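First comes the structure, then the notes that go with it.
The other protein chains are all here in position, but one chain of the complex has been omitted.
For clarity, chains are labelled A, B and C in written order, and residue numbers in each chain start from 1.
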Amino acid sequence: MLTVTDLACARGGVPVLSGVSFAVPAGGVLILRGPNGVGKTTLLRTLAGLQPALSGTVDFPEDQGAYASHADGVKATLTVTENLTFWAQVHGSRMPDDILATFDLETLRDRMAGTLSAGQKRRLGLARLGVIGRKVLFLDEPTVSLDAFSVRLFADFLRDRHLAQGGLAVIATHIDLGIDAPELDLTPFKAGPQTTGGSDEAFL
Amino acid sequence: MIPDLGKYAGPVLSAYGVAIVLLVGLVVVSIWRARKVKAALEWIEGKRNG
Amino acid sequence: MSIWEYANPKKFMGWTAPLVPWLFGLAGACLIVGLVWGFFLTPDDYKQGSTVKIIYLHVPSALMAINAWFMMLIASLIWLVRRHHVSALAAKAAAPVGVVMTLIALFTGAVWGQPMWGTWWAWDPRLTSFLILFLFYLGYIALWAAIEDPDTAADLTSVLCIVGSVFAVLSRYAVNFWNQGLHQGASLSMDKADHVANVFYIPLLVCIAGFVLLFIALVLLRTRTEIRVRRMSALIARTRPTEVTT
Partner (left out) sequence: MIALLIRDLRLAVRAGGGFGLGLAFFLIVIVLVPFGVGPEAAVLTRIAPGILWVAALLAALLSLDRIFALDFEDGSLALLATSPLPLEGVALVKALAHWITTGLPLTLAAPVLGFLLNLDGPAYPWLLASLALGTPALSMIGAFGAALTVGLRRGGLLLSLLVLPLYVPTLIFGAEVVRRGAEGMPVTTPLLMLAGITVGGFALLPFAAAAALRVNLR
(Lines give C-alpha, C1' and ligand atoms only; values in the text may rest on other atoms or scores of the structure.)
Protein backbone atom coordinates (compact mmCIF):
# COMPACT_ATOMS: atom_id res chain seq x y z
CA MET A 1 0.00 0.00 0.00
CA LEU A 2 1.46 3.32 -1.10
CA THR A 3 -0.05 6.64 -0.07
CA VAL A 4 1.22 9.99 -1.33
CA THR A 5 -0.21 13.14 0.22
CA ASP A 6 0.18 16.66 -1.12
CA LEU A 7 3.72 16.03 -2.32
CA ALA A 8 5.92 18.78 -3.76
CA CYS A 9 9.32 18.12 -5.22
CA ALA A 10 12.14 20.10 -6.78
CA ARG A 11 14.77 19.58 -9.44
CA GLY A 12 17.99 21.50 -9.00
CA GLY A 13 16.46 23.61 -6.24
CA VAL A 14 13.50 24.77 -8.34
CA PRO A 15 10.01 23.35 -7.56
CA VAL A 16 8.68 21.31 -10.49
CA LEU A 17 5.66 19.52 -9.00
CA SER A 18 3.30 20.41 -6.21
CA GLY A 19 0.12 19.07 -4.66
CA VAL A 20 0.59 15.50 -5.92
CA SER A 21 -1.69 13.06 -4.07
CA PHE A 22 -2.56 9.48 -4.94
CA ALA A 23 -2.80 6.03 -3.45
CA VAL A 24 -1.88 2.68 -4.95
CA PRO A 25 -3.31 -0.44 -3.29
CA ALA A 26 -1.41 -3.69 -2.96
CA GLY A 27 -1.52 -5.46 -6.31
CA GLY A 28 -2.12 -2.19 -8.15
CA VAL A 29 -0.17 -0.19 -10.71
CA LEU A 30 -0.11 3.53 -11.40
CA ILE A 31 1.15 4.79 -14.75
CA LEU A 32 2.65 8.29 -14.77
CA ARG A 33 2.10 10.32 -17.92
CA GLY A 34 3.15 13.75 -19.04
CA PRO A 35 5.45 15.43 -21.52
CA ASN A 36 9.23 15.35 -21.17
CA GLY A 37 10.51 17.53 -18.38
CA VAL A 38 7.27 17.59 -16.41
CA GLY A 39 8.98 15.88 -13.48
CA LYS A 40 8.29 12.14 -13.77
CA THR A 41 11.86 11.19 -12.89
CA THR A 42 11.99 13.76 -10.11
CA LEU A 43 8.77 12.40 -8.63
CA LEU A 44 9.97 8.79 -8.79
CA ARG A 45 13.32 9.64 -7.19
CA THR A 46 11.53 11.55 -4.44
CA LEU A 47 9.15 8.62 -3.85
CA ALA A 48 12.11 6.24 -3.62
CA GLY A 49 13.76 8.50 -1.04
CA LEU A 50 16.78 9.42 -3.16
CA GLN A 51 15.98 13.10 -2.77
CA PRO A 52 14.02 14.90 -0.06
CA ALA A 53 10.50 16.17 -0.74
CA LEU A 54 9.83 19.89 -0.40
CA SER A 55 6.61 19.12 1.45
CA GLY A 56 4.03 16.39 1.79
CA THR A 57 4.41 12.76 2.77
CA VAL A 58 5.16 9.46 1.08
CA ASP A 59 4.00 6.43 3.00
CA PHE A 60 4.80 2.79 2.27
CA PRO A 61 6.04 -0.15 4.34
CA GLU A 62 9.61 0.47 5.45
CA ASP A 63 12.43 -1.21 3.49
CA GLN A 64 10.08 -2.27 0.72
CA GLY A 65 10.83 0.37 -1.91
CA ALA A 66 13.05 -0.15 -4.93
CA TYR A 67 14.01 2.24 -7.69
CA ALA A 68 14.98 1.41 -11.24
CA SER A 69 15.80 3.57 -14.21
CA HIS A 70 17.50 2.96 -17.53
CA ALA A 71 20.82 3.14 -15.62
CA ASP A 72 20.35 -0.21 -13.95
CA GLY A 73 23.74 -1.00 -12.51
CA VAL A 74 24.56 -3.91 -14.81
CA LYS A 75 28.31 -4.56 -14.69
CA ALA A 76 29.82 -5.44 -18.06
CA THR A 77 32.56 -7.64 -16.58
CA LEU A 78 30.23 -9.81 -14.49
CA THR A 79 28.20 -12.68 -15.92
CA VAL A 80 24.41 -12.56 -16.02
CA THR A 81 24.17 -14.87 -13.00
CA GLU A 82 26.82 -12.94 -11.05
CA ASN A 83 25.02 -9.65 -11.63
CA LEU A 84 21.74 -11.02 -10.33
CA THR A 85 23.26 -12.99 -7.43
CA PHE A 86 25.00 -9.84 -6.23
CA TRP A 87 21.78 -7.86 -5.98
CA ALA A 88 20.04 -10.79 -4.33
CA GLN A 89 22.79 -11.00 -1.70
CA VAL A 90 22.76 -7.26 -1.07
CA HIS A 91 19.04 -7.51 -0.34
CA GLY A 92 19.53 -10.59 1.81
CA SER A 93 17.48 -12.81 -0.46
CA ARG A 94 18.24 -15.68 -2.82
CA MET A 95 17.95 -15.66 -6.55
CA PRO A 96 14.72 -17.47 -7.57
CA ASP A 97 15.48 -20.36 -9.90
CA ASP A 98 12.97 -19.39 -12.56
CA ILE A 99 13.81 -15.68 -12.83
CA LEU A 100 16.15 -16.26 -15.77
CA ALA A 101 13.41 -18.08 -17.66
CA THR A 102 10.93 -15.30 -16.92
CA PHE A 103 13.13 -12.83 -18.73
CA ASP A 104 14.35 -15.28 -21.38
CA LEU A 105 17.94 -15.11 -20.15
CA GLU A 106 18.51 -18.82 -19.53
CA THR A 107 20.77 -19.41 -22.52
CA LEU A 108 22.80 -16.35 -21.59
CA ARG A 109 23.34 -17.17 -17.93
CA ASP A 110 27.13 -17.50 -18.11
CA ARG A 111 27.73 -14.75 -20.66
CA MET A 112 29.49 -11.57 -19.61
CA ALA A 113 26.91 -8.81 -19.40
CA GLY A 114 29.15 -6.66 -21.59
CA THR A 115 28.61 -9.04 -24.53
CA LEU A 116 24.82 -8.81 -24.40
CA SER A 117 22.79 -6.71 -26.81
CA ALA A 118 21.16 -3.52 -25.53
CA GLY A 119 17.79 -5.21 -25.21
CA GLN A 120 19.23 -8.25 -23.42
CA LYS A 121 21.04 -5.95 -21.02
CA ARG A 122 17.81 -4.15 -20.25
CA ARG A 123 16.09 -7.46 -19.58
CA LEU A 124 18.90 -8.32 -17.19
CA GLY A 125 18.41 -4.96 -15.48
CA LEU A 126 14.69 -5.64 -15.11
CA ALA A 127 15.31 -9.17 -13.87
CA ARG A 128 17.01 -7.52 -10.91
CA LEU A 129 13.53 -6.45 -9.76
CA GLY A 130 12.61 -10.12 -9.50
CA VAL A 131 15.49 -11.07 -7.18
CA ILE A 132 15.48 -8.27 -4.63
CA GLY A 133 12.12 -9.20 -3.10
CA ARG A 134 10.84 -5.63 -2.79
CA LYS A 135 7.10 -4.97 -2.86
CA VAL A 136 6.99 -1.30 -3.87
CA LEU A 137 8.62 -0.57 -7.23
CA PHE A 138 9.34 2.86 -8.69
CA LEU A 139 10.18 2.36 -12.36
CA ASP A 140 11.45 5.10 -14.62
CA GLU A 141 10.98 4.23 -18.32
CA PRO A 142 11.59 0.50 -17.76
CA THR A 143 10.91 -0.45 -21.37
CA VAL A 144 13.47 1.75 -23.10
CA SER A 145 15.18 -0.21 -25.93
CA LEU A 146 12.98 -3.30 -25.46
CA ASP A 147 11.27 -4.92 -28.45
CA ALA A 148 7.59 -5.92 -28.37
CA PHE A 149 8.43 -9.46 -27.26
CA SER A 150 10.53 -8.25 -24.34
CA VAL A 151 7.91 -5.71 -23.31
CA ARG A 152 5.42 -8.58 -23.11
CA LEU A 153 7.88 -10.60 -20.98
CA PHE A 154 8.21 -7.67 -18.61
CA ALA A 155 4.44 -7.08 -18.47
CA ASP A 156 3.88 -10.76 -17.73
CA PHE A 157 6.47 -10.66 -14.95
CA LEU A 158 4.84 -7.61 -13.45
CA ARG A 159 1.29 -9.02 -13.62
CA ASP A 160 1.85 -12.67 -12.80
CA ARG A 161 4.68 -12.50 -10.30
CA HIS A 162 4.95 -9.07 -8.79
CA LEU A 163 1.34 -7.89 -8.57
CA ALA A 164 -0.07 -11.36 -7.98
CA GLN A 165 2.08 -11.61 -4.85
CA GLY A 166 0.72 -8.36 -3.47
CA GLY A 167 3.37 -6.01 -4.87
CA LEU A 168 2.64 -2.65 -6.40
CA ALA A 169 4.37 -0.35 -8.86
CA VAL A 170 4.51 3.26 -9.99
CA ILE A 171 5.72 3.40 -13.59
CA ALA A 172 6.66 6.31 -15.80
CA THR A 173 6.34 5.17 -19.41
CA HIS A 174 5.33 6.40 -22.84
CA ILE A 175 4.17 3.07 -24.25
CA ASP A 176 1.27 0.75 -23.56
CA LEU A 177 2.42 -2.06 -21.29
CA GLY A 178 -0.77 -4.04 -21.78
CA ILE A 179 -1.54 -3.85 -18.10
CA ASP A 180 -4.92 -2.60 -17.02
CA ALA A 181 -3.97 0.30 -14.76
CA PRO A 182 -5.08 3.83 -13.92
CA GLU A 183 -3.04 6.66 -15.37
CA LEU A 184 -2.01 9.89 -13.72
CA ASP A 185 -1.16 12.86 -15.92
CA LEU A 186 1.33 15.06 -14.09
CA THR A 187 0.77 18.17 -16.22
CA PRO A 188 -1.86 19.71 -13.88
CA PHE A 189 0.52 19.39 -10.92
CA LYS A 190 3.25 21.38 -12.60
CA ALA A 191 4.56 23.99 -10.19
CA GLY A 192 4.15 27.51 -11.48
CA PRO A 193 6.94 30.10 -11.35
CA GLN A 194 5.41 31.65 -8.23
CA THR A 195 5.20 28.40 -6.26
CA THR A 196 6.77 28.63 -2.84
CA GLY A 197 9.43 26.17 -1.74
CA GLY A 198 12.72 25.07 -3.20
CA SER A 199 16.18 26.04 -2.07
CA ASP A 200 15.80 29.54 -3.52
CA GLU A 201 12.72 30.27 -1.44
CA ALA A 202 14.56 32.38 1.11
CA PHE A 203 15.96 34.66 -1.57
CA LEU A 204 12.71 35.59 -3.31
CA MET B 1 60.72 60.90 8.82
CA ILE B 2 61.33 57.37 7.53
CA PRO B 3 62.98 55.55 10.40
CA ASP B 4 66.39 54.03 9.93
CA LEU B 5 65.69 50.37 9.28
CA GLY B 6 69.32 49.37 9.29
CA LYS B 7 70.45 46.31 7.42
CA TYR B 8 66.97 44.77 7.47
CA ALA B 9 65.33 47.53 5.43
CA GLY B 10 64.64 45.20 2.49
CA PRO B 11 62.78 42.48 4.38
CA VAL B 12 60.78 44.92 6.51
CA LEU B 13 59.72 47.16 3.63
CA SER B 14 58.84 44.21 1.39
CA ALA B 15 56.75 42.66 4.18
CA TYR B 16 54.81 45.89 4.60
CA GLY B 17 54.53 46.42 0.88
CA VAL B 18 53.25 42.94 0.06
CA ALA B 19 50.84 42.86 2.99
CA ILE B 20 49.34 46.25 2.19
CA VAL B 21 49.04 45.47 -1.52
CA LEU B 22 47.29 42.17 -0.72
CA LEU B 23 44.89 43.78 1.76
CA VAL B 24 44.04 46.73 -0.46
CA GLY B 25 43.68 44.40 -3.43
CA LEU B 26 41.23 42.19 -1.54
CA VAL B 27 39.19 45.20 -0.40
CA VAL B 28 39.10 46.71 -3.89
CA VAL B 29 38.12 43.42 -5.55
CA SER B 30 35.39 42.81 -2.95
CA ILE B 31 33.91 46.30 -3.33
CA TRP B 32 34.15 46.21 -7.12
CA ARG B 33 32.33 42.87 -7.29
CA ALA B 34 29.73 44.04 -4.77
CA ARG B 35 28.96 47.09 -6.94
CA LYS B 36 28.77 45.03 -10.13
CA VAL B 37 26.45 42.42 -8.63
CA LYS B 38 24.27 45.09 -7.03
CA ALA B 39 23.82 46.86 -10.36
CA ALA B 40 23.05 43.61 -12.17
CA LEU B 41 20.46 42.62 -9.58
CA GLU B 42 18.78 46.00 -9.71
CA TRP B 43 18.60 45.74 -13.49
CA ILE B 44 16.92 42.31 -13.27
CA GLU B 45 14.48 43.46 -10.60
CA GLY B 46 13.64 46.55 -12.61
CA LYS B 47 12.95 44.48 -15.70
CA ARG B 48 10.70 42.14 -13.74
CA ASN B 49 8.65 44.92 -12.17
CA GLY B 50 8.62 47.26 -15.11
CA MET C 1 12.27 37.27 18.46
CA SER C 2 14.84 34.55 18.11
CA ILE C 3 18.40 35.36 17.23
CA TRP C 4 18.08 33.23 14.12
CA GLU C 5 15.70 35.79 12.62
CA TYR C 6 18.74 37.88 11.77
CA ALA C 7 19.89 35.10 9.48
CA ASN C 8 16.95 35.54 7.14
CA PRO C 9 18.48 36.92 3.92
CA LYS C 10 16.15 39.93 3.75
CA LYS C 11 16.68 40.81 7.41
CA PHE C 12 20.40 40.24 7.00
CA MET C 13 20.58 42.65 4.07
CA GLY C 14 18.63 45.15 6.15
CA TRP C 15 20.70 45.20 9.30
CA THR C 16 24.11 44.85 7.67
CA ALA C 17 23.63 47.66 5.13
CA PRO C 18 24.36 50.57 7.50
CA LEU C 19 27.03 48.54 9.33
CA VAL C 20 29.45 47.84 6.49
CA PRO C 21 30.75 51.39 5.81
CA TRP C 22 31.25 52.02 9.52
CA LEU C 23 33.18 48.78 9.92
CA PHE C 24 35.39 49.58 6.94
CA GLY C 25 36.03 53.08 8.31
CA LEU C 26 36.84 51.81 11.78
CA ALA C 27 39.06 49.02 10.43
CA GLY C 28 40.91 51.50 8.23
CA ALA C 29 41.42 53.88 11.14
CA CYS C 30 42.74 51.14 13.42
CA LEU C 31 45.07 49.79 10.75
CA ILE C 32 46.48 53.19 9.86
CA VAL C 33 47.00 54.16 13.49
CA GLY C 34 48.43 50.76 14.45
CA LEU C 35 50.71 50.34 11.46
CA VAL C 36 51.98 53.95 11.45
CA TRP C 37 52.59 53.76 15.19
CA GLY C 38 54.32 50.44 14.84
CA PHE C 39 56.35 51.36 11.78
CA PHE C 40 57.48 54.90 12.69
CA LEU C 41 57.24 55.25 16.44
CA THR C 42 58.50 52.04 18.00
CA PRO C 43 62.14 51.33 18.72
CA ASP C 44 64.09 48.47 17.18
CA ASP C 45 64.54 45.32 19.16
CA TYR C 46 68.08 45.03 20.51
CA LYS C 47 68.46 41.55 19.09
CA GLN C 48 66.22 41.43 16.02
CA GLY C 49 66.78 44.97 14.86
CA SER C 50 64.08 46.51 12.70
CA THR C 51 62.63 43.14 11.69
CA VAL C 52 60.59 43.31 14.86
CA LYS C 53 58.32 45.75 13.03
CA ILE C 54 56.97 42.84 10.99
CA ILE C 55 55.17 41.65 14.11
CA TYR C 56 52.41 44.21 13.47
CA LEU C 57 51.49 42.41 10.27
CA HIS C 58 52.50 38.85 11.00
CA VAL C 59 50.72 38.23 14.29
CA PRO C 60 47.32 39.75 13.31
CA SER C 61 47.25 38.06 9.90
CA ALA C 62 48.26 34.70 11.39
CA LEU C 63 45.52 35.06 14.00
CA MET C 64 42.92 35.89 11.35
CA ALA C 65 44.09 33.10 9.03
CA ILE C 66 43.18 30.59 11.75
CA ASN C 67 40.09 32.45 12.97
CA ALA C 68 38.72 32.70 9.43
CA TRP C 69 38.85 28.92 9.11
CA PHE C 70 37.32 28.58 12.56
CA MET C 71 34.51 30.92 11.55
CA MET C 72 33.95 28.85 8.38
CA LEU C 73 33.75 25.72 10.53
CA ILE C 74 31.09 27.29 12.79
CA ALA C 75 29.16 28.61 9.78
CA SER C 76 29.31 25.17 8.13
CA LEU C 77 27.98 23.50 11.26
CA ILE C 78 25.14 26.04 11.48
CA TRP C 79 24.30 25.39 7.82
CA LEU C 80 24.26 21.60 8.29
CA VAL C 81 22.20 21.73 11.48
CA ARG C 82 19.82 24.67 10.95
CA ARG C 83 20.07 25.18 7.18
CA HIS C 84 20.35 28.94 7.19
CA HIS C 85 21.43 29.95 3.71
CA VAL C 86 23.22 33.08 4.92
CA SER C 87 25.44 30.89 7.09
CA ALA C 88 26.61 28.81 4.13
CA LEU C 89 27.18 31.91 2.02
CA ALA C 90 29.13 33.56 4.85
CA ALA C 91 31.47 30.55 4.93
CA LYS C 92 31.93 30.87 1.17
CA ALA C 93 32.55 34.60 1.51
CA ALA C 94 35.13 34.17 4.27
CA ALA C 95 37.35 31.69 2.42
CA PRO C 96 39.12 34.14 0.05
CA VAL C 97 39.68 36.51 2.98
CA GLY C 98 41.24 33.63 4.88
CA VAL C 99 43.47 32.85 1.91
CA VAL C 100 44.78 36.41 1.78
CA MET C 101 45.40 36.40 5.54
CA THR C 102 47.28 33.10 5.20
CA LEU C 103 49.36 34.49 2.36
CA ILE C 104 50.28 37.56 4.39
CA ALA C 105 51.16 35.42 7.39
CA LEU C 106 53.29 33.16 5.19
CA PHE C 107 55.09 35.98 3.45
CA THR C 108 55.76 38.06 6.55
CA GLY C 109 56.78 34.92 8.44
CA ALA C 110 59.27 33.93 5.78
CA VAL C 111 60.64 37.46 5.51
CA TRP C 112 60.94 37.76 9.26
CA GLY C 113 62.80 34.51 9.49
CA GLN C 114 65.08 35.29 6.59
CA PRO C 115 67.76 37.22 8.49
CA MET C 116 67.70 34.63 11.25
CA TRP C 117 67.72 31.45 9.13
CA GLY C 118 69.68 32.95 6.28
CA THR C 119 67.20 31.52 3.80
CA TRP C 120 63.85 32.65 2.42
CA TRP C 121 62.07 29.48 3.29
CA ALA C 122 62.71 27.27 6.28
CA TRP C 123 60.50 24.30 7.12
CA ASP C 124 59.73 25.79 10.48
CA PRO C 125 56.77 23.92 12.04
CA ARG C 126 54.63 27.04 12.35
CA LEU C 127 55.32 28.24 8.82
CA THR C 128 54.74 24.75 7.46
CA SER C 129 51.41 24.54 9.27
CA PHE C 130 50.29 27.73 7.55
CA LEU C 131 51.36 26.34 4.21
CA ILE C 132 49.14 23.31 4.85
CA LEU C 133 46.30 25.59 5.94
CA PHE C 134 46.76 27.44 2.66
CA LEU C 135 46.30 24.15 0.77
CA PHE C 136 43.11 23.45 2.74
CA TYR C 137 41.75 26.87 1.77
CA LEU C 138 42.56 26.20 -1.89
CA GLY C 139 40.74 22.86 -1.84
CA TYR C 140 37.73 24.39 -0.12
CA ILE C 141 37.45 27.24 -2.62
CA ALA C 142 37.99 24.89 -5.57
CA LEU C 143 35.17 22.65 -4.37
CA TRP C 144 32.80 25.64 -4.09
CA ALA C 145 33.75 26.72 -7.59
CA ALA C 146 33.31 23.25 -9.11
CA ILE C 147 29.72 22.54 -8.05
CA GLU C 148 26.89 24.28 -9.87
CA ASP C 149 23.91 23.67 -7.58
CA PRO C 150 24.39 26.10 -4.66
CA ASP C 151 22.82 23.89 -1.98
CA THR C 152 24.83 20.85 -3.04
CA ALA C 153 27.96 22.99 -2.97
CA ALA C 154 27.09 24.29 0.49
CA ASP C 155 26.51 20.77 1.81
CA LEU C 156 29.68 19.26 0.36
CA THR C 157 31.96 22.14 1.30
CA SER C 158 30.57 22.04 4.85
CA VAL C 159 31.42 18.36 5.15
CA LEU C 160 34.88 19.09 3.72
CA CYS C 161 35.35 21.96 6.17
CA ILE C 162 34.55 19.75 9.16
CA VAL C 163 36.74 16.85 8.05
CA GLY C 164 39.42 19.33 6.99
CA SER C 165 39.41 20.93 10.44
CA VAL C 166 40.16 17.60 12.09
CA PHE C 167 42.98 16.91 9.66
CA ALA C 168 44.32 20.46 9.96
CA VAL C 169 44.70 19.99 13.72
CA LEU C 170 46.23 16.57 13.13
CA SER C 171 48.66 18.06 10.61
CA ARG C 172 49.66 20.71 13.14
CA TYR C 173 50.73 18.02 15.62
CA ALA C 174 52.28 15.90 12.90
CA VAL C 175 54.35 18.82 11.65
CA ASN C 176 55.50 19.67 15.16
CA PHE C 177 56.54 16.08 15.66
CA TRP C 178 58.21 15.92 12.27
CA ASN C 179 60.45 18.92 12.72
CA GLN C 180 61.09 18.81 16.45
CA GLY C 181 64.52 19.95 17.47
CA LEU C 182 65.59 21.36 14.13
CA HIS C 183 64.49 24.92 14.79
CA GLN C 184 64.14 24.96 18.52
CA GLY C 185 64.00 28.48 19.79
CA ALA C 186 63.99 29.86 16.30
CA SER C 187 60.24 29.74 16.00
CA LEU C 188 58.72 33.13 16.24
CA SER C 189 55.07 33.77 16.41
CA MET C 190 52.19 34.42 18.71
CA ASP C 191 53.67 33.50 22.06
CA LYS C 192 56.28 36.11 21.28
CA ALA C 193 53.58 38.66 21.96
CA ASP C 194 53.38 37.52 25.57
CA HIS C 195 56.82 38.69 26.47
CA VAL C 196 57.24 41.76 24.37
CA ALA C 197 57.40 45.07 26.13
CA ASN C 198 54.49 47.50 26.22
CA VAL C 199 56.03 49.73 23.57
CA PHE C 200 55.45 46.96 21.07
CA TYR C 201 52.35 45.55 22.68
CA ILE C 202 49.88 48.45 22.45
CA PRO C 203 50.28 49.17 18.72
CA LEU C 204 50.12 45.43 18.17
CA LEU C 205 46.74 45.30 19.90
CA VAL C 206 45.50 48.19 17.73
CA CYS C 207 46.63 46.30 14.63
CA ILE C 208 44.92 43.11 15.77
CA ALA C 209 41.70 45.09 16.31
CA GLY C 210 42.10 46.55 12.83
CA PHE C 211 42.52 43.13 11.23
CA VAL C 212 39.51 41.73 13.12
CA LEU C 213 37.32 44.67 12.05
CA LEU C 214 38.56 44.44 8.48
CA PHE C 215 37.78 40.73 8.42
CA ILE C 216 34.25 41.29 9.71
CA ALA C 217 33.66 44.14 7.25
CA LEU C 218 34.95 42.08 4.32
CA VAL C 219 32.95 39.00 5.25
CA LEU C 220 29.74 41.03 5.63
CA LEU C 221 30.30 42.79 2.32
CA ARG C 222 31.12 39.58 0.49
CA THR C 223 28.18 37.75 2.08
CA ARG C 224 25.89 40.52 0.86
CA THR C 225 27.30 40.05 -2.63
CA GLU C 226 26.76 36.28 -2.46
CA ILE C 227 23.15 36.80 -1.33
CA ARG C 228 22.57 39.10 -4.29
CA VAL C 229 24.10 36.55 -6.65
CA ARG C 230 21.82 33.87 -5.23
CA ARG C 231 18.77 36.11 -5.57
CA MET C 232 19.76 36.94 -9.13
CA SER C 233 20.07 33.29 -10.20
CA ALA C 234 16.82 32.48 -8.36
CA LEU C 235 14.96 35.23 -10.22
CA ILE C 236 16.39 34.10 -13.55
CA ALA C 237 15.50 30.46 -12.84
CA ARG C 238 11.92 31.36 -11.89
CA THR C 239 11.23 33.67 -14.81
CA ARG C 240 12.55 31.34 -17.48
CA PRO C 241 9.56 28.92 -17.58
CA THR C 242 7.04 31.76 -18.05
CA GLU C 243 9.12 33.23 -20.84
CA VAL C 244 8.97 29.90 -22.63
CA THR C 245 5.20 29.53 -22.36
CA THR C 246 4.24 33.09 -23.26
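In this section, a residue touches a chain if its C-beta (ideal position, glycine included) is under 8 Å from a C-beta of that chain, and two chains touch if they have at least 3 such contacts.
As the structure is a computational prediction, the values presented were derived from the model and not from experiment.
Interchain touches from the omitted chain, evaluated on the whole complex, reach A, C. Considering the whole complex, the residue from C:M116, C:L156 or C:L205 that touches the absent chain is C:L156.
Note on the undisplayed chain: of the listed residues A:P25, A:G73, A:G166 or A:P188, the one touching it is A:G73. For the chain left out of this panel, the touching residue among C:I132, C:V199 or C:V212 is C:I132.
Counting the whole complex, the residues of chain A in touch with the unshown chain are 48-52, 63, 65-75, 77-78, 82, 85-87, 89-92, 128, 132. The missing chain lies against chain C, touching residues 132, 135-136, 138-139, 142-143, 146-147, 152, 155-156, 159-160, 162-164, 166-167, 170-171, 173-175, 177-178.
As a convention for this text, only the chains that are shown with their structure count from here on.
Inter-chain centre distance (chain A to chain B, centres taken as mean C-alpha positions): 54 Å. Here the spacing of chain B and chain C, counted between their Cα centres, is 15 Å. Residues of chain C in contact with two or more other chains: 231, 235, 239. Across the assembly, chain A contributes no residue in contact with two or more other chains. Partner chain C is touched in their complex by these residues of chain B: 1-9, 11-12, 14-16, 18-19, 22-23, 25-27, 30-31, 33-34, 37-38, 40-41, 44-45, 48. Chain C contributes residues 24, 31, 35, 39-40, 44, 49-51, 53-54, 57-58, 61, 96-97, 100, 103-104, 107-108, 111-112, 114-115, 214, 218, 221-222, 224-225, 228-229, 231-232, 235-236, 239 to its touches with chain B in the complex. The touching residues of chain C, when paired with chain A in their complex, are 8-9, 85, 149-151, 227, 230-231, 233-235, 237-239, 241-242.
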